[in-house]
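The complex is shown incomplete by one protein chain, all other protein chains being positioned as in the whole.
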Amino acid sequence: MPELPTCVIAVQTHDFDYGALYDELRRSCAGQAGAIVCFAGLVRDFAPGQDTDSLYLEHYPGMCERELQAIADEAFQRWAVQACRIVHRVGELARGDQIVFAGVASAHRGDAFQAAQFIMDALKTRAPFWKRETLRSGERLWVEARDSDQVQAQQWDTARPSAG
Amino acid sequence: MPELPTCVIAVQTHDFDYGALYDELRRSCAGQAGAIVCFAGLVRDFAPGQDTDSLYLEHYPGMCERELQAIADEAFQRWAVQACRIVHRVGELARGDQIVFAGVASAHRGDAFQAAQFIMDALKTRAPFWKRETLRSGERLWVEARDSDQVQAQQWDTARPSAG
Amino acid sequence: MNGATIDILYFARVAELTGTRSESWSLADGNPITGTQLLSQLQQRYPGLAPTDRLKLAVNQYHVRHDQAIKAGDEVALFDPVTGG
Partner (left out) sequence: MNGATIDILYFARVAELTGTRSESWSLADGNPITGTQLLSQLQQRYPGLAPTDRLKLAVNQYHVRHDQAIKAGDEVALFDPVTGG
């Protein structure tokens, strides 16, 4: 591992190609990476009987990119990551649409799984995006942050000493 | 979740299309899945200065498929999985080639990450595949099982009570 | 007093409550204030912001606690806990 990798980050309104993002990760470390883990977050029904019609994603331009880069850098300090990509969409999304992509390439699967999960947990609690749901009934509501996401993210703090 | 899903399993000599496998997972549970985690295992250099030229994968036909199905079923009992795919290649592979795919779709990312990681850890210690490396020097050697894989797989046993 | 201002950005539900997405805010006597003091002043202007305990602050695009000092020229952002991903 000559130096820490950089994470390619994109915040965009248009859709992303999951397979192409994987291919780029794979190509960027051919022969070195033994494991690639990719995560996609999708728009799903908000609650049983309360069908989501669409989702609007607002963000804080500039801070989003900076925070995502900081999260990736933290992952690089903790795990042996060879390549990383994060894509987050903003604007109007429909049911079933892709929202977010996080992909990590590493020599070993443990590092790839942990780094990808850490990135998503940190993104969920630190990256300045906000979701507004529009239900089929026409009702609009800003999604409330879930305590479980905070708990999940904090587990990485306590895991720190042994995770290196 | 009306009933437990089935995991589509393939053991094959030909390559797989990671993006297409993701697309199938996504399509099979559109509007329900909020998270899809896909893992790929790739042929990488065996050791520094000991370049892998090629890899031969032998397997136990019949038992492989049965064991992979059993592993997926165990994942379905433990986490809320909506769809699952496992592909494992056998035969001659070259450096950088794809070896294995494991993809999981779920409502929440925690289930998807854990189920995918469990499947890979169990596959590594239970699915009857064996790797033989051919180094650039021409030397051939059967890869030895790693104790760390056993330790990793056993962690899921002790995690059982709280993981449901 | 000239130039002794901060830029405040509002996002998502908070922007709906204030009715604006950004504004320039004067610091009394040009002195730094804490986030808590700023929130108290903002709540007087925008009563709908209460309760302000749960609101999040960023200063110059970094998350900060409410006791963070804010000085002239800072970019301050006010928003709900994030819900991306």
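By written order: A, B and C. Residues from 1 in each chain.
By definition in this document, a residue touches a chain if its C-beta (ideal position, glycine included) is under 8 Å from a C-beta of that chain, and two chains touch if they have at least 3 such contacts.
What you are looking at is a predicted structure, and each value in this text was computed from that prediction instead of being measured.
Within the whole complex, touches from the chain that is not shown fall on B.
Within the full complex, the residue among B:A20, B:A145 or B:A159 touching the omitted chain is B:A145. Not every partner is drawn; the one left out touches chain B at residues 41, 57-60, 62-63, 66-67, 88, 99-100, 120, 123-132, 142-145.
Definition applied: only the chains that are shown with their structure count from here on.
Each chain gets a centre from the mean of its Cα atoms; for chain B and chain C, those two points are 48 Å apart.
In chain A, the residues touching two or more other chains are 41, 120.
Under the contact definition stated at the top, the residues of chain C that touch 2 or more other chains are 85.
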